[in-house]
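Left out: one protein chain. Kept in place: all the others.
Up next is chain A:
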Amino acid sequence: MAAHNLKHALFCAIVTLIISYPILGFNLASEGTTVTLEGAKTSTIVGVLLAAVVVFLFQLFRDNLMGSLRQLPAVNPLANRKPMEQSKRLKLESTLLTLMIIGALVWPFIASRGAVDLSTLVLIYIMLALGLNVVVGLAGLLDLGYVAFYAVGAYTFALLSQYYGVSFWFALPIGALLAALFGLVLGFPVLRLRGDYLAIVTLGFGEIIRILLNNMTNLTGGPNGIGGIPDPTLFGMEFGRRVKEEGNTSFHETFGIAYSGEHKVIFLYLIALVLAVITAIAIRRLMRMPVGRAWEALREDEIAAKSLGLNRTAVKLSAFTIGAFFAGFAGTVFASKQGFISPESFVFLESAIILAIVVLGGMGSQMGVILAAIAVTILPELAREFSEYRMLIFGAAMVLMMVWRPQGLLPMRRIHIELKKQE
């Protein structure tokens, strides 16, 4: 036992050294045009060694340590409580939701401009994650190219405004519908695929869209992107200092207030909020409808679902289409918020992050996905002080999360259905 522990501890310590020494122990220094490698400060190297020693000692005495830890009185007082009753839980949930929405409405008027801008991004991610939740969480179709539909929404608005001068409000439904159409078209070839194969093919689709955008230079401007995307207007009122389009008035002049750049940011935030709430409510309804149950049934057992008369093609395509529809929504808002888009914004990493949000939040759970979207978008911003280590911290947080709570932040709860008693 002891010998086995020693071996294991040594192994862990060496792995720690191997991983951390090359990352922390060397620095790249540029001298003129060449880059040279130099050793880090002594304190860093001592730190790395100390870390290895700590890992070694912990692994050596792990059984004792964990044993004594277990004897501590339960740290988590909530660990053994009974699940709340459905009626109580629903009440609590709706109160919390109302508070959240009120908070979200008040937020832009008390927070700084940067914070509101970030919140808009959070709301965009919430929309994206809720949409992907339909495809991955409910229908069980692993989609790694989800960002393609986001790109379709964004580029639809950008191109329509560039070539035809279409406004945000017209482009919003068009962008969403076009993204949905793409979802439908891309859904067809992947109908027969499941699991890994589906993941690879959708990944390919995501890349195809991005590379197309990159290379159709005469239409999309290629890597240079499209700029000058107009801001949304409020009943024909623009938020810029000067009115750009004939016939429009400007917001600050109409209300006789001083011009402020914040008006636009707040307005965009409010649009994103309304759209996110609509997305959440619509998908919540869908989940309780026959189509929502069909998605889940197909995820649970495709063969049984078919034997009960569910049309696999229709059910899968509806999941793809509806998921893509909301991504199109989010894309239009994104284009309007940035004012400039390029294929750079729609790389695979975006798909991965949206998927991470869904998995972290708990597949199929709306509240969980919303919380995770907030966490995943804001955490890297909060960890800005750690600059280059923040992705490392983000990764570590994900790993720990998956170890301790693989079902996600707030796993999906089944809906309790009251039945009438039979006489």
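Things to note:
By our rule, contacts are C-beta pairs under 8 Å (C-beta built on N, C-alpha and C of every residue); 3 or more make two chains touch, one makes a residue touch a chain; residues count from 1.
Simple rule for what comes next: contacts and distances are computed from a predicted model.
Set against the options "STAS domain-containing protein", "RNA polymerase sigma factor", "Putative transmembrane protein" or "Leucine/isoleucine/valine transporter ATP-binding subunit", the UniProt name belonging to the omitted chain is "Leucine/isoleucine/valine transporter ATP-binding subunit". The chain that is not drawn here is touched, among residues A:A104, A:L286 or A:A335, by A:L286. Although one chain is not drawn, the whole complex shows that of A:M66, A:I257, A:L308 or A:L392 it is A:L308 that touches it.
As for the chain not pictured, it touches chain A at residues 282, 285-286, 289-291, 293-294, 296-297, 300-301, 303-312, 414-417, 419-422.
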